[in-house]
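So the structure is just underneath, and the comments pick up after that.
A single protein chain has been omitted; all remaining protein chains appear in their positions.
This part shows subunit A:
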Amino acid sequence: MDASRTPFPTLIMTGRLFLLLATLAIFHAAYSTYEHLSHLKALGRPGGSLPQSIILETLVGLVLGILGASLNAPELKEITWASEMQKHKIDEMDSRLGFASFVTRGRNILSSSSKSSAKEIQ
């Protein structure tokens, strides 16, 4: 699936296009129904059923709208701790700062004046 950061065309853009088309379809179907019913009322036989094309357009608008809304949503993230830990190192999440030791044995091992004392310790 396309990530939301890659340039045109992306899944989110498809979603927005579908939402736009669905909105247009719904409004067009609404206006068509209004016109059709006014037409029927003018002819003196109100209460007729809608033409098949309007019903189809409405349902297509509905399905396309829901599809577009679903595609428009950003990518979901997994909710378990285990999946989050796949992306981080342990030090980022639980650094245990109380156990951090800033005093190392480099002082004894690496300095020249204490090389003899280090040998004695061993």
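Simple rule for what comes next: contacts are C-beta pairs under 8 Å (C-beta built on N, C-alpha and C of every residue); 3 or more make two chains touch, one makes a residue touch a chain; residues count from 1.
Heads up, the rule we're going with is that contacts and distances are computed from a predicted model.
S.K.: Under which of the names "NADH dehydrogenase [ubiquinone] flavoprotein 2, mitochondrial", "ER membrane protein complex subunit 6", "BZIP domain-containing protein" or "COMM domain-containing protein 1" is the non-displayed chain listed in UniProt?
M.R.: UniProt lists the chain left out of the view as "ER membrane protein complex subunit 6".
S.K.: For subunit A, which residues touch the unseen chain?
M.R.: 1, 19, 22, 26, 29-30, 33-34, 37, 50, 54-55, 58-59, 61-63, 65-67, 69-74, 76-85, 90, 93-94
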